[in-house]
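Have a look at this one.
A single protein chain has been removed from this complex, and every other one stays in its place.
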Amino acid sequence: MKFNNINVHISPLAKIGKNVKIGDNTIIYDNVEIGDDSIVCNNCVIGEPLNSYYSNDNYTNPITVIGKNSLIRSHTIIYAGSRFGHHFMTGHTVIIREETIMGAHCSVGTLCDIEGYVTFGNYCRLHSYVNIGQHSKLGNFVFVYPYVNFTNDPHPPSTICVGPTIGDFSQIAAHAVLLPGAQVGKNCLVGVNTTVVNDVPDGSVVSGNPGKIVGRTAWIRSKEEGKENTSYYPWIYNFDRGMPWKGIGYDKWVEDGSKI
Amino acid sequence: MKFNNINVHISPLAKIGKNVKIGDNTIIYDNVEIGDDSIVCNNCVIGEPLNSYYSNDNYTNPITVIGKNSLIRSHTIIYAGSRFGHHFMTGHTVIIREETIMGAHCSVGTLCDIEGYVTFGNYCRLHSYVNIGQHSKLGNFVFVYPYVNFTNDPHPPSTICVGPTIGDFSQIAAHAVLLPGAQVGKNCLVGVNTTVVNDVPDGSVVSGNPGKIVGRTAWIRSKEEGKENTSYYPWIYNFDRGMPWKGIGYDKWVEDGSKI
Partner (left out) sequence: MKFNNINVHISPLAKIGKNVKIGDNTIIYDNVEIGDDSIVCNNCVIGEPLNSYYSNDNYTNPITVIGKNSLIRSHTIIYAGSRFGHHFMTGHTVIIREETIMGAHCSVGTLCDIEGYVTFGNYCRLHSYVNIGQHSKLGNFVFVYPYVNFTNDPHPPSTICVGPTIGDFSQIAAHAVLLPGAQVGKNCLVGVNTTVVNDVPDGSVVSGNPGKIVGRTAWIRSKEEGKENTSYYPWIYNFDRGMPWKGIGYDKWVEDGSKI
């Protein structure tokens, strides 16, 4: 029942790559481009028209790009005007608004809500229920855990919209809230339930409400068997599942040109 | 693919106003009334039957009212027995249970869950992922940010059900939890990640877990360019996007009769 071509609607203005599978009850709107070897599961909407669609008779749908080798799981809604690199992946029932720009190998978990006008680097990974407000910026290899909220209004309601910025390799644990304009450096760990109110220097651990720098990620001991006396962070030396340095190590990958 | 009348099912007992557009795969059950010039997007369910529908052969669906000029975005489920004033708006994949009563110009964000038996005034605005428990009461111009939870059971599980009450113009920031029966006054600001355990007087800022009164909203300086030495709150004098006093100012709007 995924790929039977039942109740599938594809705009004649969409460009569908080679060997793309599209699930039942899925809609592909005007000016969507889907890269080769991608899968869009059932009940998805790709290229959802923007608000002006309802009022403007001359509405033209902006271009939406899904990179090759992507997997969009069921019930996902992606607005027109967003672009995703190759190997993009979503969970179920994801909502992504317009002007969301992601690099390659990004994944967005089940029930996430990305509000648009955001930029992600490569290999970012959002777990379930992540809410990214407008004008947020994530570097590369940033992982965000459930119920994290990137906010952007310093005294609501206002017309100011300043999102947080997160540096490469940083990890944002469950239920953290990033206040508007917060700058989290590289290789940081934002703890569970933390409210990030100030800037966080590279390699820091921040925790509490209001969030305070409580240490360095380098101080965190590994809980892996046989590695208990070593630092776990930077995690790039201890974790490679799904990473481009898998099997060769981070340093060799960089030496080889950081190919993604 | 929104308004092609494909797989749309409208009960003959529903009353659909003039110039209403209904999206594909949407279902309108018995005794739903949809006001003129409204849009119901695709894959919505309006007037979802209550639990007794499954067991009672003589089940009659209660009346559901969607005011005129409303916009219900895709995958929204609204149970029978709720009523919404004009210019009602939802995001995607919203779930609203029975006996939800909202005034005019209310909006409910993507992935919200409203558990029913709640009352909202006019111009309330819920952002994404807001959970409103039964027997909550919101005044007018109350804005609620992501992951906020209105609770109602003082020692779970019990049969006691006492929701929080929020006064006009108050702002409930992300990840706040309101404990059962909490009374938040008018013009308050509940901070990010706050657990509201006691009553909050008008114009207060409350923060922390347990939430404590940490100041007055009037003490918060504006971050708007050129206004840095002025109070931002009451926000009604500094924000008018989508508000009925847009272009004329709050005081003039009141003077003119507070027309909504």
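Read from first to last, the chains carry the letters A and B; within each, the first residue is number 1.
What we mean here is this: a residue touches a chain if its C-beta (ideal position, glycine included) is under 8 Å from a C-beta of that chain, and two chains touch if they have at least 3 such contacts.
The shown structure was predicted, so the numbers you read here are calculated from the model rather than taken from an experiment.
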- Note on the structure: Given B:12, B:156 or B:247, the residue that touches the chain left out of view is B:156
- Task: Among B:38, B:195, B:217 or B:238, choose the residue that contacts the chain missing from this document, as touch is defined above.
- Result: B:195
- Message: Applying the definition given at the start, please give the residues of chain A touching the unseen chain.
- Response: 1-2, 6-7, 25, 39, 42-43, 71, 74-75, 91-93, 110-111, 125, 128-129, 143, 145-147, 171, 173-175, 192-193, 208-209, 220, 222-224, 232-233, 235, 238-239, 241
- Residues belonging to chain B that touch the chain removed from view: 7, 9, 25, 27, 29, 43, 45, 48-49, 54, 75, 77, 93, 95, 111, 113, 115, 129, 131, 147, 149, 151, 154-160, 175, 177, 179, 193, 195, 209
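Following the convention adopted for this analysis, only the chains that are shown with their structure count from here on.
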- Item | Inter-chain centre distance, chain A versus chain B - centres from mean C-alpha coordinates, in Å | 28
